[in-house]
Every structure is written in C-alpha cells, then in structure tokens.
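Every protein chain of the complex appears in place save one, which is left out.
Let's turn to chain A:
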Amino acid sequence: MNPLTQKAESVEEWLTLLRSRPELMENVTFWHTEPARPPRAVQLPDNIHPKLKHALKQKGITNLYTHQAASYHAVTEGRHVVTVTPTASGKTLCYNLPVIQKLLEDDSARALYLFPTKALAQDQVAELQELANLMEADIKTHTYDGDTPPNVRQAIRNAGHIVVTNPDMLHSAILPHHTKWVKLFENIKYIIIDELHAYRGVFGSHVANVIRRLKRICRFYGSDPQFLCASATIRNPREHAERLIEETVALVDDNGAPAGEKHMVFYNPPVVNKQLGIRRSSVLESQKLAALLLKSGIQTIVFARSRVRVEILLTYLQENIKHELGAKSIRGYRGGYLPKLRREIERGLRSGEIRGVVSTNALELGIDIGQLQACVLNGYPGTIASTWQQSGRAGRRQGSSVTFLVASSNPLDQYLIQNPDYFLGRPPEEARIHPDNLLILLDHLKCAAYELPFEEGDTFGGEKLTDLLEFLAEEKVLHRVGNRWYWMEQAFPAHNISLRSAAQENFVIIDRTEGHRVLGEVDRFSAPTLIHEEAIYLHEGVQYQVEKLDYPEKKAFVREVNVDYFTDASLAVELKVLHVDLESSSGPLERQYGEVTVMAKPTIFKKIRLRTHENIGSGPIHLPEEILHTSGYWFSFSEEESAKRSANDMQMALLGLANVLIHLAPLHLMCDPLDIRVVPQVKALHTKRPTIYFYDRYPGGIGLSQRLYEKHDELLEEAGRLILGCGCLSGCPACVGPIEEVGLLGKDLALSLLRGTRTSS
C-alpha cells in the first residue's frame, strides 16, 4: 500500500489489508481460493491456412488451448458443436477458427452469427474485421440489425461472407425475406450461436422455433449448415443445445485457458436484531466493500439484481468516493439506458477511465469491457451460472482477482451462503425451454407458412402438424390445396410476434421536468409495479416521480424530485385450476400439475425511507387486472392436517413455507426469479384444502412448474433444511419471512407443517 496515495499495488496486497480488519473478517463466512491455472495448449493444426496462421501469430497466438483445438477438430469432422468454458477463455476462437479457415478455402461459403443483443454483435464484427485485416483477406463481415442503413443492407445480402445478427432480426427481417438472401442460404456452411444459455425460458422457446424456421429455409435452398454453439457454464449444455437446434451435438468443455488466482469470498452482513433476524442491509455492505476497493485504486464492478438497486448503490457510491475519484468515474449500467450512453460507459471501462461500474445482469453477457480486478455481487444473482458469469468479469490471465458475494436476507442467499459446498460442488442449474408451447409454436408456424408452404409429411415441432395446419386453415390463415398449405392472409405475421414477450410492449418514460425528453423504458410486466402513478423511478441515481401513467399508450410521464424514500408495490393474485394433467399423492400430501388461470392486479405501494428502510406511508394503485392462462403445479395438505391448527395458524404456516419454497425454486430452474410465482391458499377453490400453487408467468407455461412438480420431494427437504439452519428465533426475512408477515410463531408453524408431511409419508 502506497502510504501517500492510499492505493494498493495489487489485489493480493489489498486482500492482506482486508485480512487484518477483524470487523470485516468476522462477516466472511467462506473464502475459497481458486489457484492460478497454467495454460494447456497444443500446436496449431497443420492444415490451418498460412494467412490465418500468420494473422494469429500477429495477435500473439501460436498455440491453441485444448478446448479450442477440440472444437476445431469436431467441426472438421462435420459435427454440430457446443463449447462450454468460462468467461475470457478464448471462446470466440472456437468458432471463428473453423469459420475463417472455411472462408479462406472457399470464397463462396457463408456463415451466420447470432448473438442475443446488438451490442455483442458489434463487438464480434470488430474482432472479425481485425482478423480479416491482419490476413489481408477479402472477408466481408457485417452486422445486420435495426441500425443497418438501407443502402448497406443490399451489399450485405449479396456479398457478406459473415452476417452477424440477432434472433429478433432473423425472425422479422431475414427469414420472411429469404428470397433476398439467396446467396447466403445457398452457401451457408456454419451457423454460430453464442451465449446459448441466454436462450432459455420464453425467449429460448421462441428462438428454438426461429431455428426450426431457419433450418427449413436452408433445406429449401439445398444447404445443411453446421451449428457451432458456445455457452456459459450450465448443467445441461449439450441437452440444451440439442433441444434448441434439434440435432445431435458434440460437447467441448475441457478448458485449457490459463487463469490468474481467483478469490471467492462469501460475506454475510452482521445480524443487527437477533429477535427479528434482521441483518444489516446488503446494499450498505456491498457499498462499503466496493468503496474500499475503489478507494484503493482497484477497478471494480458491482452487480445488483434490480434496476432500483443499481440506482441506489450508484447514488451511495458516487457520494462516498466523490472526493477521491470524482463522481464521473463511477457509472451505472442497465437496460433502459439508451445505447449511446451504454457504448460510452463500455469504452470508459476498457480504457480504465471509468474505475467502477454498478450494473444489472446487462453486463453479464460477453460485452467487451475488458477484465476488471474485483467484483462485488450485491445478493446472489439468482443462478449459479450467473454468479460465475458475473464473477468472471473480474479476473485476468495474470494476477489475482476477487469476487465478493454479499448475501441479502433473501432465503436463497442465506441458504447458499451457509451451504457453500452446494455452491461449489453442485453443477449449476439447467436451462429449460418449451418450444412446443402451443401459443409459441402456432405463432412460428404462421411465420413459417408465410416463408414457405407446408406439405403433408413435413415436420415442425412436437405437436401433430396436420392438426395445427388444419386449425390455421379453419381460421382462414392458411389455404389448403391438395396436400399443401399456403399462407393466405394480408398480415405479415412476424410483425405481431415478439421473441421477447415484453420487448414489443415497452413503456416509454418521459421526463417533463424541462420540456419532454425520453429517459428510458420499462418492460410491460414490470410497469405496473415500477412506474405506477406516484412511484419513485430512479435513473442514473436521480429520483423521478411518476406523475401520469398512460397505460393504453404505454407512456409514463415523470418529473425530477428530491425525496428521502423509494417505493415498493404489491400485487394481489387469484388463481383457478382449469385442467389437471398429472397427479400423485404421498400420505397427507397431494400434488398436481396442470393448466391454471391467474388474475393479477397491483394493489398498493409502500413508501420506504432511504437508508433506514422503514415504511413511511402507502397509497393505492389503479391499474387493470391482467389475466394469464398458464401451467402450474400445486400440492395440498390433508384435512386432518388442517384440523390440527386454526385457520390463522394454517395461513401463517403456508405463507412461511411458500416464502421459503419460492426462493429455493431457482436452485432447480434456470429462470428469472419473476418467471415463476407462488400463491398459498388456506382453502383453495380447486382442492378445498390448504394449498400452495406455483405457476409459470407466461401464457401456456414454459416448463418451469412441471420441473418443480418433478423435484417436489427435494424441494421440501431443502425447505426444511433452510428453516432449521436459520439462526433467527421465530422467523426472519431469510427463512419464512419477517414476523410482521408470518407472525411470532411463523417459523414453528411452517416447520410443524413440514414435519407432518414427512412422518406420514
């Protein structure tokens, strides 16, 4: 440590300093050091084109890491490949190498690259162009997205060797106009799908259908491309890739890239009220750790789980370190910032001009921001895969890096921080998709019929195709002639179908503090709870109050304010069972899986004071009810079990158990925590018994509650372990919920309810 500047020479030195501070160290529950890993490399394959060899040499690449070589060989053998290695392991070369090699051998060959976001696509093009320049080869690489100017588009369609785009653009612009892309589709050799793990849930289910359409078009033009996929670490990369592209895939996961020493530190904020089980706020603790790092000159990224958290953390941090660094060197980053601002922040991070950034998972994907030294996770990111991805933002090939996981009082955080083996030992979660969700499938069937007529004997998805086609013919969308079905409607189907269900219906936020300017946007599902009237909306650390929400027009008008609270809204949910598909019972418990209708309506919002987080007021929210038909899983307790306790006690017990279960559910699913919801009912309409329901928050369901149905026993067991392991006396936010919510006996009630299920089964 330099005594004058207070800057640390290295992360290593900073960690020594940390170890000497007992007031911090007593909160460290677990410290895992991943030793530095030497590279495992093999020679470049002999048949690599001399130009490519030369270009790689100029970039300092004379060998391949083992995974790069394995992937190259698998591709050469003609197999579809999925590569799974951590952040910054030279993953892109796994697919760029075979692609460039092919283009050098055959100038007419074409490749299509898919990235989940525009920003990633642009990074990739820059990298490919650099390589092409080094080779002095005429390899034309272009992004094709909403920002591509019309005059450039035509050139790309005719002459682009590599077209880099996103699934949305493929869906709405390329496939429906495939006749303009004859050159691409006739000669397509490779389709690259990076960030494979991002295509899960609803989005992934849509993308799987877009790929069905893509393959159909390729077949029409007589091509049979290979898929080269890359994914972050998930439990089921091969299975996921195979479900997404519906082909047999070779898995490459033998990471040969070197890495510097990496410290993973679990940090549990101290308990400040043992009775209530209240810990110090994870926001304040994260802020403290981040400030400590930043003040020592260590470039740091802070991840927070929500946009609001990002803004709160940013405000605190900017204030805390403004004397040392100046507020501009700490920035926020999240969806809702306009692209220009985001690019500016990415550049600043790469150049080192920006020393710290507070982000949502928006920076989790492979956007190029260089490698930072330290990472602070404010709360468990929701999935183990995300945790590794985010923590991968810190870590260079040489020198140490550190990641802090600062637990919140959320039960899942507490469960993980007290069971670190579970975190390190267990392979991460599964990515799930449900491409045959009837609504999604039917939407893409329309698009596919628009693109090419269907013929008897064709296949598309898991449902019986002729039934679906006949249905569309009855709806007068398709026209049947003999054994063929033709699109016969005026509409352009892709326009009405968004792959990201929320994206097409974003609410625009308009600041009218001075004139009118667009501040950002919020997706439809978040709108009722984030930008209802009187809500405090935070943007770049500035507070705005929503003055008017124009729901039909999807606009929120806000004005800058300066208040000492933020707002938190709640939803009231009603639920009906329509159809039971699966059921089984064990002793007093009956569990079922089927179709449900959910009616949700935002009710009130609370005003919560900054820093102390006390409740200082509330107000109603007047917004229409949303109706959702989806799939759900539920289990109900026997009448004997309910006879044992009063209705009120049963309610507390159910609520407590539901709180624990919903937080644990993501251990088995790879989904946004908001994709799966829970509703406890003391006397459910359907079963007439005490019941806990789970449902997928997407019409038709996407397979999440079905998975929970399968994992039912494990789930309950984990719940019991969590409640027993919690250090609080009678219930806290880290297990069954705060005593304000579940009462003074909440913890015991939930435990006894659980015990009842076990003794009798």
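Convention: a contact is a pair of C-beta atoms (placed from the backbone, for glycine too) under 8 Å apart; a residue touches a chain by one contact, two chains touch by 3 or more; residues count from 1.
The definition used in the following text is that contacts and distances are computed from a predicted model.
*Asks:* One chain isn't displayed here; going by UniProt, is it "Diguanylate cyclase", "Glycine cleavage system H protein", "Polysaccharide ABC transporter ATP-binding protein" or "YprB ribonuclease H-like domain-containing protein"?
*Replies:* UniProt protein name of the non-displayed chain: "YprB ribonuclease H-like domain-containing protein".
*Asks:* In the whole complex, not just what's shown, which of A:E547, A:E595 or A:E741 touches the removed chain?
*Replies:* A:E595
*Asks:* Could you tell which one of A:R484, A:R512 or A:K683 touches the chain left off the display?
*Replies:* Checking each option in A:R484, A:R512 or A:K683, the one touching the absent chain turns out to be A:R484.
*Asks:* With respect to the chain omitted from the figure, which of A:S108, A:N133 or A:T179 is a touching residue?
*Replies:* Considering all chains, including the one not shown, the answer is A:T179.
*Asks:* Give the residue, chosen from A:I61, A:A250, A:L439 or A:L623, that touches the chain omitted from the document.
*Replies:* A:L439
*Asks:* Can you list, in ascending order, the chain A residues touching the missing chain?
*Replies:* Here the touching residues of chain A are 176-179, 182, 438-439, 442, 449-453, 463, 467-468, 470-471, 476, 479, 481-482, 484, 486-493, 578, 595, 597, 626-629, 699-700.
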